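Starting off with a structure, shown below.
Of the protein chains in this complex, all but one are displayed in their positions.
Chain IDs A, B and C follow the sequence of writing; residue 1 opens each chain.
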Amino acid sequence: MSERITLTLRAALIRPLGAECISADRFADLSEQEIGALELWDGHASVALGDVFAIRGDHSSSVTIEGDLAHLDGVGTAMRGGEIAIAGSVGGGVGARMSGGAIRIAGNAGDDAGIAMAGGLLAIAGSAGDRAGAALPGASKGMTGGEIIVRGGVGRDAGSRMRRGTLFCASVGEGAGTAMIAGNIIVAGDLGDGAGLGNKRGSILALGNVRVPPTYAYACTYRPPHVSLMLLSLRARHELLVNDEHVHGLYQRYSGDLADIGKGEILEWRSM
Amino acid sequence: MSEATRIEENVTCLGCGCACDDIAVVIAGARIREARNACTLGVRWFGDGSLPGAISGGRSAAIEDVLREIASLLRSARAPLVYLAPDLTCEAQGAAIAIADQLRAFVDGVTSSTSADGILAAQRRGRASATLGEIRNRADVVVFWAVDPAASYPRFQSRYAPNPVGVYLPQGRRDRTVIAVDVGAQRGPADADVRIQMTAEEEQLFLASLRASLAGRALGNQSIAARVTELATRLNKARYSVVVTDAESPPSVPSGRADSLIALTQSLNATTRCSLCSLRAGGNRNGADTVLTWHTGFPMAVDFSRGAPRYTPGNAAGARLAHGDCDAALIVGNTNAIPTVVREALGATRIVVIGPRASESTLSAQIRIDTGVAGIHESGMSLRLDDIPLPVRAVLPTPRDTASLLDALGSAIAAQGASA
Amino acid sequence: MTRLRITGGAVHDPANGIDGDVGDICIENGRIVASLPADAPTLRAGGMVIMAGGIDIHAHIAATSVSMGRRLLPEEHALHPVAAPALDDGSIPRSGTGGTVPSTFTTGYRYAGLGYTTVFDAAVAPVAARQTHAELDDTPIIDGGFFALLGNDEYLHRQIAAGELARAKDYAAWILRSTGGYAIKVVNPGGVELWKRNVREVKTLDDPVGSSSVTPRRILEVLAGAANDLGLPHPVHIHCNNLGVAGNVAMTLDSMRALQGRRAHFTHLQFHSYGGERGKSWSSAARQVAEYVNSHPEVTGDVGQVMFGDATTLTADGAVEYLLHTSTGRKWINSDIELETGCGIVPYSYREKAAVASLQWVVGLELFLLSSDPWRMVLSTDHPNGGSFMSYPDLIRLLMDRAYRDEKLKSVNQKMLAGSALADGIAREYTLNEIAIITRAGPARQLGLAAKGHLGVGADADITIYSRDADFAKMFSTPRYVLKAGTLVVEEGQLRRAPAGKRIFVKPGFDDTLLRDLGKYFEAYSSVRLANYPVTGLRDAPVPTRGA
Partner (left out) sequence: MDIRGVQIDDTFAEAFGMRGARIIITAKNQKWAREAANKMTGFATSVIACKCEAAIERELAPDQTPDGRPGISVLLFTMDSDSLPKRVIERVGQTVLTCPTTACFDGLPGAAERIAIGKPLRTFGDGFQGSKVIDGVRYWRLPVMEGEFLIQESFGKARGVGGGNFLILAESADAALDAAEAAVDAMAGMPGVILPFPGGIVRSGSKVGSMRYKTMIASTNDAFAPTLRAITKTSLPDGVNSVLEIVLDGLDFRSIAMAMQIGIDAACRPGVHSITAGNYGGKLGPFHFYLRKIMSGDVEDAPKEGAPA
C-alpha cells in the first residue's frame, strides 16, 4: 500500500488512447500488477496500461500521471472518489460522469471535460476544450453537481444543459450555458455570444462584458447576495483571483430566457 | 418497341423521404421505360434501372476470394469505419451494422453530417409528431418553415398536405390554411394563404418570441411582435396544426432551429394539437437511423471499439476521418450521396465500397463490388420520413444482393477468427 | 442436440398437475417426448427445479414505438453498454445496450438469460407491423408475437357507426392476417382518437367518439365479439380508459361489466385499480378489481406491477403521456399514427419516497395476493412501463417471501396506503407452482398456446432449470440451464447459444368482399397503398384459430 501511485508515460503518444480505466477510486483496490493489466484502448485494440506507463505504487486512491497526455482520453471517467493529479495536459472526456473526488490538471484539457459530471472537483490550470460540464449527446441534463474550475478559457457550449453545480473559467466560447436548467457559470472575463439561450433557472455571471441575448430583459442593477457567497467560497477554496470589488459589487441583472420560463439570469459586473 | 413490356404497380420510390408507394414502373427489355406517378425526383431515382455489375480491385475475381480479402483488410485495421451511404434496404443496413459490431468498428452514415441537429434535439426534448397519414387527414393548418417541398419533396403537397381530401378535411386544400414562413432565401410554398417573412438573422429571435408569446410574454421589437402575434394566433386557433421543416439542413441553418421548433410544437399541445414534421431526403436515410437504433440504442455515430456501442455524435465520421482516426473504411451504399466533408476526409484511407455503381465511384477505393439499388433491384424494407415502414421490391434483377453479400462478408470475417 | 434426457429435477408443471415431483423429461427434435432410448445424452438436474420456459404476455420489445423509445434514451444507453456474449454455436454474437429499453439483441439474450422463451409485444400499430417483424428477427432466441392495435382505428369506427359489425369482424381478421399479429389490442378505447381531436378526458364508457354510436363501450363489445367469433386463441387484450388516473377503478369495473360473460383479457390492471378522485386523492382499489376477477371466470388479466427504479413509459395511449410529460417535466414523444392509433413516450422513475409510486407498487402486489386464481392473473410489469423485465426475479421474491415483502413495505412512502390490504397485512406467499402458473402455464393458457407453458408430451422443449436458493430473486435471476426448442441456450448460468426464435401469429379467415370497401377507404384516406399494407414472407406456421 503506497501513499500515491505514479504513472509515467513510457513513450510519446501519437494518437488517441482511451483511458477510461484510470480512476482513483478504482486504483485503491489494485496491486501494481493489476493496475498494469488494466486495458487502454488504441482503436479497438486493447493495450495494457503497464505497457504504456511505468507504474510506481499500489493500493492508493491518490494517483499522479506524468507525461504529455494530450492524446489520453477519458481519464477519471465515472470516478467516485480519490484524487488524480495530471502533471501536464490531458485529452478529451477527463472526469466525464465523475461523481466524487478531485482531478487536478496542471496543463490543458481537451473536449468534454467533466461532461455529465455529478460531483467532485475538476480543476484545470490551463484551458479546456468544448462542452466542458455539458450533457452527454442527446441527454436532457448536463452536469448535475460538483465544480469545474478552469483558470484559462473554455471552448464552445460550456455548461450547456447544466442542472446543478458550478463552472468557473477565465473566458468562454460561444453558447455557454445554453439550455441551462440551473447551476452557475462564472466567467472572469467576457461572455461569448449565444450564452444562456434556453436558460431556465441558471445563473451566468460575467465579470467582463456581456452581449445581452435578445431573449433576455434588463431587470435592475443591484448587489446580488448570492454572488458574494459564491465568489467568497470559490476564492477561499480554490485561491482564485476574485477581488472584493467583484464580491460586493453592483451587477446588472438580465432575466431570461424569456422564450422559456424566464427564471434564469445573466449578471454583469458594473462597479464596486 | 419489340421487347415485351411489363408494369410493376405500387412500387415504393426512395427518391426522397416521402417514399411514395404508388409508382407504376414500366419495364421493357430489362430497362425502366417509365415511372408513372413519379415526380421529377422519382423519375431520376428510377432512371432506366441499368447498373454495372463489376467486382474490381481484388486480387482474384471470385467473390469468395474477394470477400476473404476484404475481411482480412478490415480485420487488420485498428480503427475501421463502416459507413452507411444511402440507397440500402433496412436489411442491408442491418447486415452492415452487424459487420461493424463484429469488427469493433465505428459505424456512421450520412445522417450525422446532414440531420444530426434535429436528431439530437429530439433526443434531448422528445418531439410531438404525426405520421403523414394523420397530417393528410387531420391538419387544418400547415406551416412550411423555411421549406418549399416543391423542390426537394415534390409530391409532399399533393399526397400528404395540404392538397388531399382528408377525413376531417372533406374539401381538401380549401379546408386548410397554409402558412409559408420565409427565412431569408429559404422560402415556403408560393401559393400559401399566409406568408410570414423574416431575415435569417431574425429567425432565432422570432422563434423565441413566438414561444414567449404562447407563454404569455412579449419579446422583441414591434416589427417582430406583429408577425409573431399573427402566427401565434393562427397556431392557437388551429384544430390540428403541423409545422413542416426540412431536416436535411444545409450548414447555414443555425443549430437552434430544430430545437426551437420542437419546443414550439410540443408546447402548443397545452391548448390545441400540433405536430412537427421533419422532412428527410431519399435512399432510406431514416431506415439507417432506425435500424442502427434497434441494434445499438443509438441512431448514428456508434463506436463499437470497446466491444459495446458508444455514442459519439460529437466525433462523427467526418471528424474522425479528418483527424486520421480511421485506418480503413467499408462504405456500403451509394457513394455519390456521401456528403462532401466526409468524402474529402476519406483521403488516403483504405476503402472498400459495396453498393450500386461502386465500380464507377469517384472514391479511390481499393476494392469495389457493384450491388443493386434498394427498391429497384433489391427487395426488403424501407422507412418513410415519418417512421412508417414500407416494403421495397426489386423490379429488376440485382447484380448481387447487398444484404446477402454483407452476410457473406460477415461470415468471412468470422471465419478469420474473433476480432482482436 | 436432437435428444436429451433431463433427470433428477423437481418438476413444476402445473398444467399437467405436477407439483415438484422428481421425474425425467425427454426431448427429441425440439419437443418433449414420452421416452428416449437408454443411450440418449443426459443432463443431471438433481436438486434443481424444472419449469417450462417463461412466457411474457405483455411487454414492449419490438415496435416503432419501442425504437422511438430507444432513440429517446441515449444517456441511459450510454450508462449500460452490453458486450456481446461468448456464444459457441457459430452464430455471430452481438453487443448492445441495456437500460429500460434494451437493444433488440440484448433483449433476446436477457430474456433467455432469465429463462423466458416466449414474449409478446403488446402494442403494434398495424401499419408499422413490418418493422416489428424486422425487430423480432433481430431479437434472438425468444419466440415472439404481437398484438395489433385496433381500438382507435378510423375504419373500424366507421363500421361500428354504420352498424356493419360483420365487416368490423372481417376487418379485424384482415388486420391480423395482414400484419402477422396474434391478438387484438385495445388501448384506451376511443380515447386516443379523442386525444387527436383535443378531447383529453373520457368520462364514461358512453362518451361519443365522433358519432354517438361509437363509444368506448361499443368498441369493447365489437372487438371482444370479433376476437371470440374469429376463434382467436387469445381474447381481446384491453388497456382500459383512464390509465393511471385516480378513481379509474369505476371505469375499469364498468369495462369488465360491459363484457360480462365474454372472454376478455384486461391488461396491466395495476394501472387501472385506483380509488380516490381525479386531482384530489388516491387510494388502492385492488380489492374491488380482484374480487370482480375472482368471481368472473371469463376474465383474465395481468398485473403490470410497478417496480422501484427507472422505467420508460411507452404506450399507444398518447393522452396519458402528455399528462406525464407536463407533471414531470421530462422529455416527451408523441406520435399520432395514420388514423389507427397513437404513441406516447416519457422516461419515468418510480421512487420509494414518492406517494403515488408507492401506492402503485402496493396496488400491484395486492392484485397478485388477492387474486384467488393465479391462472387468470399473471405476472407482468408492462415492461418497460412499470419497470424492466429484468426486475421479474425481484418481483417473484416479493410474492414468495413475506418477510422480504413486509420489510420492503416499511421503506416506502405510507401517505396513500391507509386502508390498503397490503398495509393491513397479507400473509400469502406464492408457492413454486403458483410462480410457474403466473410466469408460464397461466400466460400460455390465456394466450391459447397449446404447446407452451407446460412440460407434457408434445410441448415445445422450452425449459428452464433453476438451482434452488433461499433468495428467490437470486434463484430466478440466474437459471442454471435454459433450453429453447430443445437447444441448450444457457449452460451453467452462461448464455451459450442464440438460435433464432419463431414467430407466433394467426391467420384468421375473412369475407373478402371487405377488400372492395377497404380499397375505397384506402384510396380516399390512406397514405399507403392497400397492396403494400400486408406483411409477407412469414416463415413459421400460424397458430390455428377456431373461427368459421
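As a working rule, a contact is a pair of C-beta atoms (placed from the backbone, for glycine too) under 8 Å apart; a residue touches a chain by one contact, two chains touch by 3 or more.
Since we're looking at a predicted model, the values are computed, not measured.
Visitor: Could you tell me which shown chains are touched by the chain that is not displayed?
Guide: A
Visitor: Check the options A:Arg4, A:Arg80 or A:Arg164 and report the residue that touches the missing chain.
Guide: Missing-chain contact among the listed residues: A:Arg164.
Visitor: Touching the left-out chain: which of A:Arg80, A:Arg104 or A:Arg201?
Guide: Checking the options A:Arg80, A:Arg104 or A:Arg201, the one contacting the hidden chain is A:Arg201.
Visitor: Pick from A:Ala28, A:Ala106, A:Ala125 or A:Leu232: which residue touches the chain that isn't shown?
Guide: A:Leu232
Visitor: For subunit A, which positions touch the chain that isn't shown here?
Guide: For subunit A, the residues touching the absent chain are 164, 166, 182, 184, 201, 203, 220, 222-226, 228-230, 232-233, 237, 244, 247-248, 263.
Keep in mind that, in the parts below, only the chains that are shown with their structure count from here on.
Visitor: Please tell me whether B-C or A-C has the greater number of C-beta pairs in contact.
Guide: More contacting C-beta pairs are found at B-C.
Visitor: Using mean C-alpha positions as chain centres, tell me how far subunit B is from subunit C in Å, no decimals.
Guide: From the centre of subunit B to the centre of subunit C is 33 Å.
Visitor: Quick one: subunit A and subunit C, Cα centre-to-centre, how many Å?
Guide: 45
Visitor: Multi-chain contacts only, two chains or more: what residues does subunit A have there?
Guide: As it turns out, subunit A has residues touching two or more other chains at 135-140.
Visitor: Multi-chain contacts in subunit B: which residues touch at least two other chains?
Guide: 119, 123-125, 304, 306-307, 311
Visitor: State the interface residues of subunit B toward subunit C in the complex, per the touch definition above.
Guide: Spelled out, the residues of subunit B in touch with subunit C are 9-10, 12, 21-22, 90-91, 94, 98, 101-102, 119, 122-134, 136-138, 159-160, 165-167, 239-240, 266, 269-270, 272-273, 275, 289-291, 293-299, 304, 306-311, 381, 383, 387-391, 410, 414.
Visitor: If you look only at subunit B, which of its residues touch subunit A in the complex?
Guide: 77-80, 103-105, 119-120, 123-125, 204-205, 207-212, 215, 217, 219-220, 256, 259-260, 263, 304-307, 311-314, 324-325, 327, 419-420
Visitor: Looking at the complex, which residues from subunit A come into contact with subunit B?
Guide: Touching subunit B from subunit A are residues 15-16, 18, 20, 41-45, 111-112, 130-131, 135-140, 161, 179, 197-198, 214-215, 217, 257-262.
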